[in-house]
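Here it is: the structure, laid out below.
Moving on, here comes chain A:
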Amino acid sequence: MSEDTFMGVPRNTIDWKPTIDYEKCNYCMECFDFCPHKVFKKQEDDPIKLIVENPLNCVVFCRACSKTCGLDALEFPNKVEVTKKIKETRSGVASGE
Partner candidate 1 sequence: MSEKYAVLPCNGLDKCAGQVAREIAQIVCENTENELICPVFYRVSDARYDKIAKENPLLVIDGCATRCASKLAGEKGLKIFRKMTVTEEAQKRGAPLAVAPLRLGAAELALGAELAAELVKEEAADASVDSGVVYPVPEEYIIHKKDKFIFRVPPEGFYFTENDCWVQPVGNRARIGITDFMQQSLSDIMFVTPPTVGATIDQFDEAGTLESGKAVFELVSPVSGKITAVNTPVLNAPELINENPYEQGWIAEIELTNFAEEQEFLLDAAGYLKVLKKKADEYHAGKKQG
Partner candidate 2 sequence: MAEELKIGVVSCSGEDCLGGTISRLATRKMLDEVRPDQTVTICLPLYIAGGQEERMFAKEYPTIAVDGCSKACAKRATEKYSGKVNSVVFVSDIIGDELAEGPALSTRNLTAEHAAMVEKVAAVVTQQFDEILSKNVK
C-alpha cells in the first residue's frame, strides 16, 4: 500500500519515521488523528498507549504530524543526512553494486 520506492530507491532502505519521546508525550493522540498513512497505532490496554507501528508508511520528508504536537514529542531524522544516504544508495543501485 505505501510506495515501495522513493526517489528510485527501495523505501525500506530509507530511515525516515517519527520517534516518540515518551518522556514528553501525553497521549493526546493529535498525531494519530492527523496522520492519514496509519503510521501510528493506539494501544488502549497498554501503558504505552501509542506506538509507531508502520514506519515504512511514513512519507519520506513529511514531518506534518510533528507540527500537531504542542509538546515537541515527535522527532525525525536529519533531512540532510537522509538525503545523502538516499543519494548514495541510488548511485549504488545505478552502478549495479
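Going forward, contacts are C-beta pairs under 8 Å (C-beta built on N, C-alpha and C of every residue); 3 or more make two chains touch, one makes a residue touch a chain; residues count from 1.
The set was built so that all candidates are chains of the complex that A comes from, given by their letters.
Keep in mind that this is a model prediction, so the values were computed, not measured.
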item: Touch-positive candidate for chain A in this complex, from 1 or 2; value: 1
item: Touching residues on chain A, where the partner in the complex is candidate 1; value: 1, 3, 6-8, 21, 24, 34, 36-38, 59-64, 66-72, 75, 78-80, 83, 86-87, 90
